[in-house]
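Let me begin by presenting the structure, written as structure tokens, before commenting on it.
Shown here: the complex without one of its protein chains, the others still in place.
All chains are identified by letter, namely A, B and C, in their written order; residue positions are counted from 1 within each chain.
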Amino acid sequence: MYKYVLKIKCSDAKGLIYKISSVLYKNDLNIEKNSEFVDNENNKFFFRARLDGTIDTQKIKNELQDEMPRDAKITLAKKVKKQVIILATKESHCLGDILLKHDSGELNANILCVVSNHDELRPLCEKFGVKYHFVSSSDLQRDEHEKEILNVLNKYKVDFLVLAKYMRILSQSFVDRYEQKIINIHHSFLPAFIGANPYKQAYKRGVKIIGATAHFVNNNLDEGPIIAQDVIGVNHEQSWKDMQKAGRNVEKTVLSNALDLVFDDRIFVHQNKTIIF
Amino acid sequence: MYKYVLKIKCSDAKGLIYKISSVLYKNDLNIEKNSEFVDNENNKFFFRARLDGTIDTQKIKNELQDEMPRDAKITLAKKVKKQVIILATKESHCLGDILLKHDSGELNANILCVVSNHDELRPLCEKFGVKYHFVSSSDLQRDEHEKEILNVLNKYKVDFLVLAKYMRILSQSFVDRYEQKIINIHHSFLPAFIGANPYKQAYKRGVKIIGATAHFVNNNLDEGPIIAQDVIGVNHEQSWKDMQKAGRNVEKTVLSNALDLVFDDRIFVHQNKTIIF
Amino acid sequence: MYKYVLKIKCSDAKGLIYKISSVLYKNDLNIEKNSEFVDNENNKFFFRARLDGTIDTQKIKNELQDEMPRDAKITLAKKVKKQVIILATKESHCLGDILLKHDSGELNANILCVVSNHDELRPLCEKFGVKYHFVSSSDLQRDEHEKEILNVLNKYKVDFLVLAKYMRILSQSFVDRYEQKIINIHHSFLPAFIGANPYKQAYKRGVKIIGATAHFVNNNLDEGPIIAQDVIGVNHEQSWKDMQKAGRNVEKTVLSNALDLVFDDRIFVHQNKTIIF
Partner (left out) sequence: MYKYVLKIKCSDAKGLIYKISSVLYKNDLNIEKNSEFVDNENNKFFFRARLDGTIDTQKIKNELQDEMPRDAKITLAKKVKKQVIILATKESHCLGDILLKHDSGELNANILCVVSNHDELRPLCEKFGVKYHFVSSSDLQRDEHEKEILNVLNKYKVDFLVLAKYMRILSQSFVDRYEQKIINIHHSFLPAFIGANPYKQAYKRGVKIIGATAHFVNNNLDEGPIIAQDVIGVNHEQSWKDMQKAGRNVEKTVLSNALDLVFDDRIFVHQNKTIIF
């Protein structure tokens, strides 16, 4: 089983694989799996390798940096559980699914705490012994509320924020602090039905398929890089509440799949799109 | 095998099924299958039955009309092949699929002719012995071009127009002539990517799933009642042309499924949505 | 919202819908939805209606019985939460999903207790305040073990047993006691990969899609009437353990969907197949 993940993103050039594999070979590293992608449109090269053995990461990084184009962004890090905070509001299905997977050891992450603008989900978190912070937004401006949330977040060293049906829009300044570190689950097949109550929108439009989308959050609502999507069929007999109920299983599965990809360092982001290895 | 299709659409009221089944029972009709739906939001009742035997359709309709609410719209017609004209432009996959099914007797319709604003698809149609009308749009205003198309269409007695990748937008007056009689295949998962080149849009947005949508055409572009949709997964390795290629199989299957539903009289339209039995 | 469910299964005959709707209409009942199906091959008629209002169920049943064919099996019952016992072994994903839905009020059932042949899932059940019975099978013959389980089950008045990854095969005499009352989730796309370790079988066969199947249990292993199935794509990079992990989300969703159908009285069983309304 691999212990390190090497990720390289740089301008494309001839011989990159040769140069990378040369460094790895000369350092006698076991490569468990290489993945690569060249984005010809943007002339970008993406590379990921899973490495085994004991590694002097700084030495390898330096040697790679010498061989790669100047703009190369190289990360080489031990595979460790990510430190994660979950934001939620009132719905329990996504949060509950994550707590269950955390509890059974299936989640490649430690849940530091759950933060919510409501108090409804406290009992669920307490069942699983996960700390719960209720940060009410009542009578607060958005920036005031976010400031209070940041006060909580700042107590922790966090790798990723997971919005597990957190129903408030985050400000640009908040999002900027956590660039490519916030994962959201949106309850529609984006870019269809951006914004509020997508199930009602889907019902009204009379679609025959509904879906869910997990994506990184950027400062445009529901427009960040898409990580995972899935769909289910619906028909005229289903009210929007029926669709909402049916959609919950899709939402939690899509979010769960996205978190696996993120926590295993399998994603590059470029030009508002994800490259997933 | 059923020989008649009865369709009723009216305001909802108590006892409608009793009243309908009473008329059918007293006339000693074989009902092969009933389907019904009540749209509570709009207080509308929809009913369809497949009937066997020899039927005095006018008598049955009159008796039903007496029992049903005043606004009842009742159709009772022998199951016959629909008379269909296909409009296409240059792409052959949807047209070819329809021609093949027509040829093998799987299509519940007669293809009267194919009309195109280009001449590329003529050889394909000639293979299958289907009349081809090339109506060039060069140097013509939209209304002039549509007038020439209407000159062709008016030579035929047509039940439905099928837009099998016909790449020109129809005017409101054209659409109004064929209300709920024009079926279009749009190469995206509507309402995502309305308009031109949805595959490029999908590629640019970085979605992980693409789709196709068959719908009735109304006077708002790509906003008519949806009949059928389907999707396939895509990934970062696929260019928009790869997506376009992969999408073709979905497009033709979705259109084919929609045509089966339309030609078998299985669809009601209400409030810009379809009820499908 | 409907309060009663009427279900009728009988030999097919002319006028059944008329006769049923006549009884319902004359009793001034609100029918929220009718569903019907005629199995021509077996000459069987299936009918289900959701009824609203206050009903003298015995009177209605008697009147219907008078009108229907002699073999008619009629049930008319108030919509109530089903009483359910869950059997599990060591895996937590299906059980946890059911407990979560139970906890959030989404499950149309009361969980009376959980019975397991291992003790691993006790902490999970205790989190949710659900009684846990550990009935070890160590040193016991199958019939002895089942006898001990029956001792537990007999303390409760149970409508359905749910096998949420219960990994022991039940004897025919056990199954016979709970005819059409045991729902199992099998971790393959039945009838492919019946029996032990379907993920290993799927891996070895090199399939490109794996699935899960929820079914009623009869006395042939994995051969009971299928209620729900779903699938996901896999590829050569996935070990059987990867497939197992990916399959868990499908297993729990399929089981959840099947339980919704069962608990809402939407299923008929005939000739080892399900008719689902």
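To be clear about the criterion, a contact is a pair of C-beta atoms (placed from the backbone, for glycine too) under 8 Å apart; a residue touches a chain by one contact, two chains touch by 3 or more.
Keep in mind that this is a model prediction, so the values were computed, not measured.
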Note = Per the whole complex, from C:M167, C:A246 or C:I276 the residue touching the absent chain is C:I276
Ask   = For subunit A, which residues lie in contact with the unshown chain of the complex?
value = 14-15, 17-18, 21-22, 24-25, 28, 30-34, 36, 38, 233
Note = Note that subunit B touches the chain not displayed via residues 92-93, 96-97, 100, 103-104, 106, 124, 127-128, 245, 248-249, 253, 256-257
Key: Touch list for subunit C against the chain that is not drawn   = 37, 39, 189-193, 205-209, 211, 225-231, 235-237, 272-276
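The definition used in the following text is that only the chains that are shown with their structure count from here on.
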Query = Using mean CA coordinates as chain centres, what's the subunit B-subunit C distance in Å?
reply = 37
Key: Length of the line joining the C-alpha centres of subunit A and subunit B, rounded to whole Å   = 40
